[in-house]
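Excluded from the complex is one protein chain; the other protein chains are retained at their positions.
Read from first to last, the chains carry the letters A and B; within each, the first residue is number 1.
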Amino acid sequence: MNGELFLQQLLNGLTIGAVYALIALGYTMVYGTLQMINFAHGEVFMVGAYLGLSVMLVFGLAAPAPGGAAWLVMVIAAAAVGCALLGLLIERVAYRPLRKAPKLSVLITAIGVSFFLQNAVMLFYGAQDRYVPELLPARRMGEGAVSVTPMQGVIFAVSILLMAGLQWVVHGTKFGRGMRAVAQDPLAARLMGIPVDRVIAMTFAIGSALAGVGGVLFGSYYSTINFHDGYLVGLKAFTAAVLGGIGNLPGAMLGGLLLGLLEGLGAGYISAQWKNVFAFAVLIGVLLIRPHGLLGERLAERA
Amino acid sequence: MTGILMLLPILDSNSYHTEILATAALYALLALGLNLIVGYAGLLHLGYAAFFGIGAYAYALLNLRLGWPFWAGLPAAGLIAGCSAVLLGLPAIRVRGDYLAIVTLGFGEIARVVATNLESWTGGPNGLMGIAHPAVGQVRFGVEARPYYWLLVILVAATAWACARLRRSRLGLAWLAIKEDELAAGCLGVDPLRMKLLALALGGWVAGLAGCVFAAKQGTITPDSFDFIQSVMILAMVILGGLGSIAGAICGAAILSIAPELLREFSTYRMLLFGLMMVALMRLRPEGLFGNRYQVPNGQSVPGTKRRV
Partner (left out) sequence: MGSPLRRAGVFILLTLLAGCGKSEPVIKIGFVAPLTGDQAAHGADMLQGAQLALDEARAAGEIIPGYKVELAPLDDNRSPAQAVSAAKRLAADRDVLAVVGHLNSSCTKPASAIYYEARLLHLCPVSSNPEISRQGFDTFYRICPTDDLQGPAGVRYAVQKLGAKRIFVLDDMTTYGRGLANEFLGAAKGLPVEILGHEGITQGEKDFTPVLTKIKGLNPDLIYFAGMFPEAALLLKQKLKLGLSAKFLGGDGLFEPALIELATPEAAEGMSLTTLGGDIRSLPTAQRFVQAFEAKHGHLGAYSWYAYESTQIALEAIRRAGKKDRTAVIAAMKGMGSYSGILGLHTFDSKGDTSLRVIGIYTVRGGKFEFVEAVHPSPPEADPPLAGTSSG
């Protein structure tokens, strides 16, 4: 086994894993507070990628742009804001009215939103793959057979920053306490004076913003995006969230990275064709041994 | 009622319309099967299309490799699919609630990837071709959708009747019990594990039948007909119609399979409107068309009862 090759595979796997982690966080946050699987989350990620593309087109950015890193930060910020707003909108219009409805109905609503977003993007941007300009130079850094592109570096940096930031928000701020309270018991939280609706809305906003950032990073990394990407990546990110223990934030991060690694190594060393099976096989295996995911705790059963 | 539905293709001889009716009937069958699992036994299953596919591939392989005729393949496909449902369900049952959903999703995806990659068995991504159509005596079914539609209506009617009987049987009551409170049911002598597996087996059986008819009708099957989106669509049909309701499952299937065709007028905006429609329907009637408005405190709808529990 070639050591350099292995390192390269490792690096590539972790890169996409970081993107999965960002999206998985959104899934897990929403599930934690609402016990709801937000099927439309993957589409928010996809919209983020397209928003990033739009911003690049509006400013006439082409690859590689001078001062590319600064532009990229701006694009990321724009996508984050845009997706946060989208998340707020979806929550307000589609999910909030169904708070008291059976969980499965909310599932169908989420699927409906997902269809809507996918096709809205397809109509607006076209059904074909779109090219995303690479703002950072594609030059590899590093010696020998292992190459790291600046984009990969950015993905790691941004992901780590955001995840650390999220941990701080959840555990170090009053809002974060509110989130955790609502996750534990919404009724009690309301009785304690916590503005539950606002907390839920903000949860959606943050999760969606993270997905949006993931979208821009994804788009810039592969520099090709398609309206169908949300479904594929969303499914994987959701798997990652469950792998780590749904409702658990560090679990989502771990799950994402692990999934990316498994996919990359599996595809590189075993077979590229069976890539998707590894992810699910591992997930099922883990759930059988640890039914609440890797880091999940046994939550009290809701009657 | 069945009689009227059977007469439809004779009244409206447009082949394309019959084709749509046949598709609706196929989905109605699938929705009834999933209704057993999700509506009666309360198991959220996100990988149902896999059993549909297993039934289809089972008949295709039996027919192509072993020369089995359709009428022998039909029960065989149902059996194979039913057994797979149980096998795949064994590990899944132990996992709680929403985790069950993702495990079933995972199995569904694994099944599809296996079908895509095991080329020597399943023909890979290009699937299997040349599957024989059914024949009654000397008459072969052929390309026309009408005979398939009639076959499917019979199957749907039979399955609906069976479901109605099941619901009132001891099995049905046992399912209701474990849906409400598994722990309590267990204390009263109901074995939740066995009941759940039974639901899976029966649901799988129905999906297998549907798969066999689908394979025979299309003549060609490919893995992408049995993906997660398909599972989601069938689930949507059941929920739209009202969990646990037979008429609901059939109606939900009819609506969600006919609506895209009707909306074809708007072609490009079609799926957009479809998504909006789903959201609107849930907003207006979250319990589904034929579902029950009376709900137990935790938000779960209880089919077949009209009083507050």
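Here is the rule we go by: a contact is a pair of C-beta atoms (placed from the backbone, for glycine too) under 8 Å apart; a residue touches a chain by one contact, two chains touch by 3 or more.
All of these numbers come straight from a predicted model, not from anything done at the bench.
In the complete complex, the hidden chain is touched by one of A:61, A:267 or A:287, namely A:267.
Within the full complex, the residue among B:136, B:164 or B:184 touching the omitted chain is B:164. Shown as candidates are B:30, B:60, B:195 or B:251; the residue that touches the absent chain is B:251.
In the full complex, the hidden chain is touched by chain B at residues 1, 4-5, 8, 12, 14-21, 24, 116, 119, 124-127, 129-130, 142-145, 160-161, 164, 218-222, 224-225, 245-248, 250-251, 254-255, 258, 261-262, 290. As for the chain not pictured, it touches chain A at residues 2, 5, 8-9, 12-13, 16, 63, 122, 126-129, 131, 134, 138, 140, 145, 147, 149, 222-224, 226, 228-229, 232, 263-265, 267-269, 271-273, 275.
The rule is simple: only the chains that are shown with their structure count from here on.
With each centre defined as the average position of its C-alpha atoms, the distance from chain A to chain B rounds to 31 Å. Note for the complex: chain A touches chain B at residues 31, 35, 37, 94, 97-98, 100-109, 111-120, 123, 231, 235, 238-239, 242, 246, 273-274, 276-277, 280-281, 283-284, 287-288, 291-293, 301-303. The part of chain B that touches chain A in the complex is made up of residues 38, 44, 91, 94-96, 98-99, 101-103, 105-107, 109-110, 113-114, 116-117, 228-229, 232, 235-236, 239-240, 243, 268-272, 274-279, 281-283, 286-288, 295, 297-301.
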